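Note that this complex is displayed minus one protein chain, with the remaining chains in position.
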Amino acid sequence: MKLKTTLENYLFVFPAVLIFAVFYIIPFISVFQLAFFDWDGILPTKIFVGLSNFKEIIADKIWWQSLWQSGYITLIALTFQNALAFLLAWACDREIRMKNFYRVIFFIPPVLSEVVVGLVWQWILNGNYGILNHWLTHFGFTNLTRNWLSDPNTALTTVAVVHCWKGFGWGFLLFLAGLQTIPRELYEAARVDGANAWNSFKNVTIPLMIPVVVLVAILTILGTMQVFVLIYTMTGGGPGYHTEVPVLRILASMRGSSRFGYACAQGITFGVILCMISFAQYLVNKKAKA
Amino acid sequence: MRSTLYYKTKKTSVNVIIHLFMLTVAVTCLFPLLWMISSSLKTQETIFKDMSLIPKVLHFENYYQAWIEGGFGRYFLNSLLYTTVVVIGIIIISSLAAYAFSRLKFPGKNIIFFMFIAAMMIPIQGSFVALYVLLNKLHLRNTPIGYILCMINVGLSTSIFLLKTFFDKMPKELEDAARIDGCSKFGIWWHVALPLAKPVLAVVVVLNALNVWNEFILALLIFDSRPLMPLQVALMTFQGEFVTRYPLLMAGLTIAVLPIIGLYLLMQKYIVKGVTQGAVVG
Partner (left out) sequence: MTTMGKGRLFAVLGLISLILTAGCSSKSNSGKSISVWHWMTDREPAFRELAKRYAAKSGIKVDFELYAPSDAYSQKVRAAAQGSNLPDIFGILGEKRDFSSFIKAGFILDLTPYMLEDNAKWKNSFFAKALAVNEFGEGNSYGVAPGIYGTPIDIMTIQMVYSKSLFRQLGLNPNRPPQNFSEFLEIGKKIQAANLQGLVSGWGEIWMIDCLANNYAFNIMGKDKVIATIKGEVPYTDPDWIKVLSLFKDMQESGLLASGLVTMVNKTAEQLFANDKAVFGFNGSWCVNVYKGMNPNLEYGAFLPPKASDKFPMAIWGGAGSSFMINARSKNKEEAVKFLRWLTEAPQQAYLAESTNNLPANKESINKISDVMANFARAMDYATHPNVWGVSEFSPVIESLDKGIQSIIIGEKTPEQVAAEVQKIKERELAKKR
């Protein structure tokens, strides 16, 4: 009897595991193996080099710089992007007019293709002909105008802001869903008890929203660390190495220098780092719950 | 005690500020879409000279030309097919798995779940070639089913993660009631879990539909024959090696973005509904 139940249970996960095993694990094993070889992606012969790819990664300053920069963008996403999403979701949660309109509008950025987003924002941010500088000058802030995407001081932050703009729609949606499931009665009860707006926010909203916040945080970290298409179309990783991110470095190894083995080693390293970050977050989360 | 007028004006002024804030954000969200549409109605020569949002001459024929030249009819249907099948496939496969991870017991459950989660963290850019060789060996290269299976795999981990998080928070009473009524495990999954999960399922639908609809590089690698290509590949014909035909490209992109917006409009009602029917989380 027990065997039958267990087999039945396995049936539930069987399709997922099958597809996963064939289309993820098998290629992954191949990638994992390649990390220990030197290969240009074309020749039939691969040279075994052991750990030397990994040793090179540790010494590769540009790799660590790209990792740091990707972390910076993620930090901005975790704070600015999610705060914006939360604020907007909270605003839409109240009984205000046009909230259906806003719900649709705020999801347009995630839906647009990266091509359009890259083009439009390049155009807006252009140092000479861009609208942003045009309006800054118009309102008298001429000293604030700069070449947003080519100035080494602003390039990374600018790219991060555009990325936030494109991504906040998802957080907005999830936060809104979370907020809408808080029973109105709880707010009523709090008001009857004499709580003002801030108190009810602190004691009702925040505790019930923590699981959503955690979920959005995890997805934000994983998603933002792996970003690259938008950056590639807007700055190509430049100026210099100022907007390089790990995935762009992996692609550069693959296509630029035809160093497939090294690219695979970079991929593995990156994955391990992301796992460590997620694990750390999981531990923090567990501790907070306790 | 402050007067009601104070509270009323305070409430109105707060509302005004909130509206202003939201409108500003909304404008920045709308702007690229409007720019895209307005550019699609200009010509190659005026597109970077004419800065107006509504061009004097509206070249609607760009849409017709983009459709014909891009061969959109065929590619549009292909994209629709791939997206639909992949989304349905993911919904079924990942909800089954997520339900099992959440509610059922079997040896190795945690390890298998952990593998799925780990897969979300390890980007395998380099795996494209390995995937290609694998599909070749399985004789699935250059076939719709090969591409569909690959794309199902791409969305599996995140979908399972989202669904499991939801199933964990689901009240057990409904399931217990169904079990007492003699429902099998599959029956509970189908009749109880899935309907309750409509909001999060809607998120999964939109997420995966967006991924498949906008996907391009894997399709280019896996498919050799043009008739099997999805829409995004067709859009590349306007982004020439040297000459990008911007108005046609913008028209094509506008056409491409409409179905996704339509799908979102349909699904977002479910995502936000959940007041009485449970929620995504929380």
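Which chain is which? They are A and B, in the order written, and residues in each are numbered from 1.
In the analysis below, a contact is a pair of C-beta atoms (placed from the backbone, for glycine too) under 8 Å apart; a residue touches a chain by one contact, two chains touch by 3 or more.
Remember, predicted model here, so these are calculated numbers, not experimental data.
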| message | Tell me which of B:12, B:28, B:84 or B:184 is the one touching the absent chain. | response | B:84
| remark: Per the whole complex, from B:18, B:37, B:220 or B:261 the residue touching the absent chain is B:220
| query | Among the options A:100, A:199 or A:257, which residue touches the chain absent from this view? | reply | A:257
| Any idea which of B:109, B:169 or B:191 touches the chain not displayed? | B:191
| remark: Interface residues of chain A toward the undisplayed chain are 38, 40-44, 47, 122, 126-129, 147, 149-152, 155, 233-236, 238-241, 252, 255-259
| In the complete complex, which positions of chain B touch the hidden chain? | 44-45, 48-49, 81, 84-85, 88, 128-129, 132-133, 136, 141-145, 148, 190-191, 194-195, 216-217, 220-221, 224-226, 228, 236-237, 239-245
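Criterion: only the chains that are shown with their structure count from here on.
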| query | With chain centres defined as C-alpha means, what is the inter-centre distance between chain A and chain B in Å? | reply | 16
| Of all residues in chain A, which touch chain B in the complex? | 6, 8-10, 12-13, 15-17, 19-20, 22-24, 26-28, 30-31, 34, 41, 84, 87-88, 91-92, 94, 96, 101-113, 115-117, 120-121, 123, 165, 169, 173-174, 176-178, 180-183, 208-212, 215, 219, 222, 226, 247, 250-251, 254, 260, 263-264, 267-268, 270-271, 274-275, 278
| request: Would you mind writing out the residues of chain B in touch with chain A in their complex? | output: 15, 18-19, 21-22, 25-26, 28-33, 35-36, 92-94, 96-97, 99-101, 104-107, 112, 115-127, 129-131, 133-134, 149-150, 152-153, 156, 158, 160, 162, 165, 169, 185, 189, 199, 203, 210, 214, 232, 239, 249-250, 253, 256-257, 260-261, 264-265, 268, 271-275, 278-282
